[in-house]
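Dropping the structure in here first, questions after.
Removed from the display is one protein chain of the complex; every other protein chain stays in position.
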Amino acid sequence: MKSIIHIVTPIVTRGVRTLDDVDPFRRPDLEIRHSLLDSGPVSIESEFDEALSVPDTIQKAIDAERDGANAIVIDCMGDPGLNACREAVSALVIGPSQASMHMAALLGHKFSFITVLERLRPMIANLVAQYGLAQSYASFEAVDVPVLDIENNLDEVQNSLIECGLRAVREAHAGALVLGCTGFLGCADAMSSALSAQGYRVPVIDPIPLSVHLADALLKSGMSHSKTIYASPASKPLVGYDMQM
Amino acid sequence: MKSIIHIVTPIVTRGVRTLDDVDPFRRPDLEIRHSLLDSGPVSIESEFDEALSVPDTIQKAIDAERDGANAIVIDCMGDPGLNACREAVSALVIGPSQASMHMAALLGHKFSFITVLERLRPMIANLVAQYGLAQSYASFEAVDVPVLDIENNLDEVQNSLIECGLRAVREAHAGALVLGCTGFLGCADAMSSALSAQGYRVPVIDPIPLSVHLADALLKSGMSHSKTIYASPASKPLVGYDMQM
Amino acid sequence: MKSIIHIVTPIVTRGVRTLDDVDPFRRPDLEIRHSLLDSGPVSIESEFDEALSVPDTIQKAIDAERDGANAIVIDCMGDPGLNACREAVSALVIGPSQASMHMAALLGHKFSFITVLERLRPMIANLVAQYGLAQSYASFEAVDVPVLDIENNLDEVQNSLIECGLRAVREAHAGALVLGCTGFLGCADAMSSALSAQGYRVPVIDPIPLSVHLADALLKSGMSHSKTIYASPASKPLVGYDMQM
Amino acid sequence: MKSIIHIVTPIVTRGVRTLDDVDPFRRPDLEIRHSLLDSGPVSIESEFDEALSVPDTIQKAIDAERDGANAIVIDCMGDPGLNACREAVSALVIGPSQASMHMAALLGHKFSFITVLERLRPMIANLVAQYGLAQSYASFEAVDVPVLDIENNLDEVQNSLIECGLRAVREAHAGALVLGCTGFLGCADAMSSALSAQGYRVPVIDPIPLSVHLADALLKSGMSHSKTIYASPASKPLVGYDMQM
Amino acid sequence: MKSIIHIVTPIVTRGVRTLDDVDPFRRPDLEIRHSLLDSGPVSIESEFDEALSVPDTIQKAIDAERDGANAIVIDCMGDPGLNACREAVSALVIGPSQASMHMAALLGHKFSFITVLERLRPMIANLVAQYGLAQSYASFEAVDVPVLDIENNLDEVQNSLIECGLRAVREAHAGALVLGCTGFLGCADAMSSALSAQGYRVPVIDPIPLSVHLADALLKSGMSHSKTIYASPASKPLVGYDMQM
Partner (left out) sequence: MKSIIHIVTPIVTRGVRTLDDVDPFRRPDLEIRHSLLDSGPVSIESEFDEALSVPDTIQKAIDAERDGANAIVIDCMGDPGLNACREAVSALVIGPSQASMHMAALLGHKFSFITVLERLRPMIANLVAQYGLAQSYASFEAVDVPVLDIENNLDEVQNSLIECGLRAVREAHAGALVLGCTGFLGCADAMSSALSAQGYRVPVIDPIPLSVHLADALLKSGMSHSKTIYASPASKPLVGYDMQM
C-alpha cells in the first residue's frame, strides 16, 4: 500500500525553505503532497500568528483528506490546529512538535527544544505540559533570529544552533535535540557533526522528515489517531467561514 | 477608579442565556460591556468550534481595548484565544476556566469540572495540564446535553448537574465545583442548596460572575497579565484577515 | 453589600509598616479592620516562629468573625494557621501566599517568590507543594535581611529586591513576581518600574492589597472556602487555652 | 552506644492506649521515655486540634533534648510541629507519618493510609504532597470512628480496619498499609493475619514501633535531620509563651 | 537503503506465536531477522524471569549488529535489557513497550496497558515512571492467563481482552490501548472491531509490528538512540560470561 502524506505549511508564503530543497522522502511506496494557506500569517512567531493560521489549516486538512491523503503533517512546531484537524478528518494528523518530542524522549532520555525566538518559551512549555512530557524536557534554547531572517543568515543561525546544542547537552544534560522550527529544515546534519566533533553523540531531530516517516510507519501499522478522543464536530451553522467538510 | 470590563462571548448567537438574565454585577465602580462575534460558530462544543471562534475573538478583544476596556473576559470555558488575546492587547484578559480552576483549588483543595459533553474531557485535561493544576483536579463530570439544548431542558440539566456534583464530592472528594459551561450561568445557587441539603458545603463556581469580580480585583490591585510572557506580536503582513490592531 | 475584611497580623508588634502607611483600599463598599496578636513572636522567620503564632491567630480569626467580618486575611506569607482558621470560622479565610501564588501563576505563567531569608526556601517549597503549584514555580529568591531590619534598610532592601527580580526573570524565566514578605508592603511599584526600565513587563504582587481585593471579589461572587474540606472542629476539652469559639 | 528515644504524645490525656500496653522495644541498647502535654487538646482530629498541640509539643521536645534524649518521636500521624521541633532541637526528630510513608513506599511500591476520620483526607494529602510521595500514594481509607471512641469499639474498629485494608489492596493496588492513627497501636498484627488469610501479603505499618526502630537505626548510622534545612530559630522576644530553650 | 531489523525474542522457546504466523512486514526495503535465546526462561512473567533473560538478550543484540542489522527490536513488553543493549551496540535498539506507550500517548491522549497477569502491574508502573509517561497512563488491565496458556485459550483470551478494552475506554477514559504482551500478536484487529461495534474508535497497538515500522521510520530519518546517554561499556574482565562484543 502506498502512503499519501500531505504536508500543510500553515502560512501564506513559501517559507524559508521548501521540501524541494531537501527531500529525503523519495520512495516508491510514499507520495508527498503539499499545500500553503490562502489566508493566514506570513510566519508563525506568536500565539497570535498561530491562532490566525488555524482556520485555513483545518480547511487544507479537510481538502487533503478529500483528495486522498492518508496522513496530514502540519508543518509548524507550534502544532497549530492539531486537535481541531484530528476532529475534522479521519486521516491520521501528525503535529511535528508532538512527534519529535516523543521520539526525542524515546531515543535520548531527555531532550532540549532549540528554536528561533526566546518569546516562544511559554508556548513550548504549554505543549510539553499538554503532551505529558515534562519529565523528559531538559531545556528550551533559542537562537533569537526571526523566522523570516533565517534564510539570509544561515551561517550565523547554524553556529548559533550549535552553541545552543552544546549548552543543552552540557548544562541541561539533554540526550536528544529537537529543532524547534521547521525553517531549520536541513540543519540537523551539520549540528550532529559539530556535536560529534565535541564528543557528543545525540540525535538531532529534523521534525518534518521525522514526522513524514513516522506517519508512514503508523499507516503501515494500520493506526490513526483516536476518533473517540478527537470526535468529529457536530454539524451546525458556522458564520463567516466557507468551510467545506 | 471605575473598572470597565468587557465580556466577549465567542459565538455568533445570543447564547443560552445573557447577562441581562442574571446580572449580579451592578456596582457604581464597575461597567460591564459585551460583544458577540461576527464570524464563528453558534456554540463551542469541540476543538474545531473553538479554533474557528478565535480569530474574531481576538478582533473583539482589540476593539474592546481600543474602546476603553480595562479588562476583557472571554465568555467560554475552553478559554479560546486566551494567550493570543493577551498578546494582542495590554488590557487584562481573563479566561473563565483558568480563573475558576485557580479559585476552586484555593477554596476547596481539589475541584471537579462539570460540563455539558463527555467529549470535552481531553480538552479540559489539556487546559488543566497547561495551567499546572493537575494536583488539584479531582474529576471531570458531564451532563451530556448539547449546549444549545440546555435552555429547553433546564430542569433536567439542573438535576443532572446536582447528580454530577454529588458524584464529584462523594467519589472524587472534590471540595469545590466549577460549572464548566458558561451556559450554566445561574445554576450555581440551586446546586449549592441541593448539595448543602445532603450535608456538603462546597463552593459552586459560576465562572462568568467570578471572572468579572476577579478581573475587577486585579485591576484594583494594579495588575495585568505579563507582557513579557504574552509579548505583542510583531507587525507583519496577514492575508485574509482585516485585523485592526 | 459591604465587605468587611479583617486583617490579622500574626505577630505581637506593629510590624515593619502598617496599613495606614500604604492604604489603597478606600472604597465605600469595603471596610478594613485589623488585629495584632496578644501572644506570639515579634516576627515570623522560621517554622518555630510560625507555630507559636498560630494559636492566637486562630483566636483573632474567631473574634473577627464574631465581630462581623465577612473575610479574614492572615498577614504573613507563611500563611500561618490558614487551614485551622478555615476550620474554626465560616467567614472566608485567605492566606496571602496561597492567593498570590495562584494569581501569579494565572497572570505570568510561572512565578518567582522573593522573600527576606534564604532559610525560608524549604518552607516555601512545602507551601508550593501543598497548594499544588509546583509546575508554575520558577524560583525562590532571598534578599537575606532579617524582617525587623527591613525598615532601617529600605533602600538597600529595594535594590536587593530589584536584583532578585531581574535574576528571577532572566534566569528562571518567571513571568510574575510574588513579594514573599508582607513587610515589603509598598515596594512593588518601585520594582515594577525598575524591571520595566530593563524591558521586563511582569506583574509584581504586593500580597496584602491583592489578598484584600481578592477576598472582596470572592465575597461579591458569594464564595467562601469549603466547610466540607475545612470542617468545624468537634467540641471537646482543651487544656491551657482559653479559646472562645 | 545506647539510644535514648523520647516519645512526645501531643495531647493532654493518656490516649487510647499506652506504650506500656504494647511495648516491643525492650532492648539493652535502647531507652524509651515518654511525655504528655500540659496544654493542648484531648485528641487530634482536625487541623485546629493539631495547631493547638504544637506549642507544647515543641516545649516537650526541647525538654527531652535537655534531659539527654538522642531522638524524639512525635506520637501523632499529623506529624504536628515536626519542622518546628527540628528547628528547636539538634536531636533527631521523627514524625511517624513521614517515617511510615517512606518505609511503606520502600517495601510495597504504593501504600494506602488508613485512619479514623474521613475529614482527615485533605490533611493527609497535604502531608503526602509536602513529603514528595504522591507517586507512591495509593489511597486514603477511613474507619470513621472518633479517636476517643476507638478503645470502646476495638472489635468493630478492627473489622473496619480489615475492610479498609482489603479495599486498599484490591481496588487501589496498595502494596503496603500505613495505620494512620497512633491509637491503632497494636492492631497491625490482626490486620496482617486477616489480609494474609485472603491471600494478600502486604506489610501493615504500626507507626510508633516503626518510628522508634527507625530513629534507633538513624542514630546508629550517626544521622540526624539537617540543621541547615531546619536551622535554629533566631533568639528574640516571645510574648505569652514561657518557652525554655 | 534497505532496513535490516532484527527481532530478539528473549526466551528460549518459540513463544506463543511466531512472526511467520502473522507477518505484515513484507516490503522490498525491509528485511526482518529473528533470534531466540540459548539461555534464559521459557516465558517472561516476573522481574525474576526478565532478569535471567537479559544477559543472552544482550549477546543476541551484539550478534545481530555484527551480522549487519540496522535496528534491533526486543520482543517482550518488559523491554528486558533495553538500556544495556543500547550501551552494547550502536544499531538502534527499540523496546516495544516504550515505543508503544509513546505512540499510544501521541494518538490517543491517554492509554491503557492490557496484559496477561495482574502481578505485572507494579513492573509496568515502573516502566511508565522511567519513560516519563505517567500523565498519559490511564490504567492497567489484565486478562489473568499465564503466557504459555494463551495459545490454548485464544477465544477466551480474546473475549477477555475485549472486556479489558471496554473497561479501559469507559472507566479509565483511555483513548488508545497497548497490548501488553507480545503473545497477543494478531489480536489487535479483533479488539478494534469489537470496540468499534460498541462505538469506540481507539487505536489498539500490536507492539511488534508497530516497533518494526517505527524502527524503520527512525532508520529512514537517520536516527539512532543517543550514544552519549547509552555510552558503550568500558572494556574490562567479565567472569562467567563468554560475551563477544
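In order of appearance the chains are A, B, C, D and E, and numbering begins at 1 in each one.
Criterion: contacts are C-beta pairs under 8 Å (C-beta built on N, C-alpha and C of every residue); 3 or more make two chains touch, one makes a residue touch a chain.
Predicted model, so just to flag it, every value in this text is computed and none were measured.
Q: Any idea which chains on screen the missing one touches?
A: The chain that is not shown is in contact with A, C, D, E.
Q: Which listed residue (D:4, D:42, D:105 or D:150) would be found touching the missing chain in the intact complex?
A: D:105
Q: Under the stated touch rule, tell me which residues of chain C contact the chain that is not displayed.
A: Answer for chain C: residues 121-122, 125, 129, 134 touch the chain left out.
Q: Name, in rising order, the residues on chain A that touch the hidden chain in the full complex.
A: Residue positions of chain A that touch the missing chain: 109-110, 135, 173, 175.
Q: Would you write out the residues of chain E that touch the absent chain, in ascending order?
A: Touch with the absent chain occurs at residues 12, 37-43, 45-52, 54-56, 58, 81, 83-84, 86-88, 119, 122-123, 126, 129-130, 132, 146, 148, 229-231, 233-234, 236-241, 243.
Just so it is clear, only the chains that are shown with their structure count from here on.
Q: Same or different: do the copies chain C and chain D touch each other through matching residue numbers, with over half of them shared?
A: same
Q: Could you let me know which interface, A-B or D-E, is made of more C-beta pairs in contact?
A: Result of the comparison of D-E and A-B: A-B.
Q: Taking each chain's centre as the mean position of its Cα atoms, how many Å separate chain A from chain C?
A: Roughly 43 Å separates the two chain centres.
Q: Please work out the Cα centroid separation of chain B and chain C, and write it as a whole number of Å.
A: Roughly 27 Å, centre to centre.
Q: Would you mind listing the residues of chain A that make contact with two or more other chains?
A: Touching at least two other chains: 122, 129, 132, 134, 229.
Q: Can you tell me, using the touch rule above, whether these chains form a line, ring, star, complete graph or other shape?
A: If you draw each chain as a dot and join those that touch, the picture is no line, ring, star or complete graph.
Q: Pairwise, which chains touch?
A: In this structure, the chains touch in these pairs: A-B, A-C, A-E, B-C, B-D, B-E, C-D, D-E.
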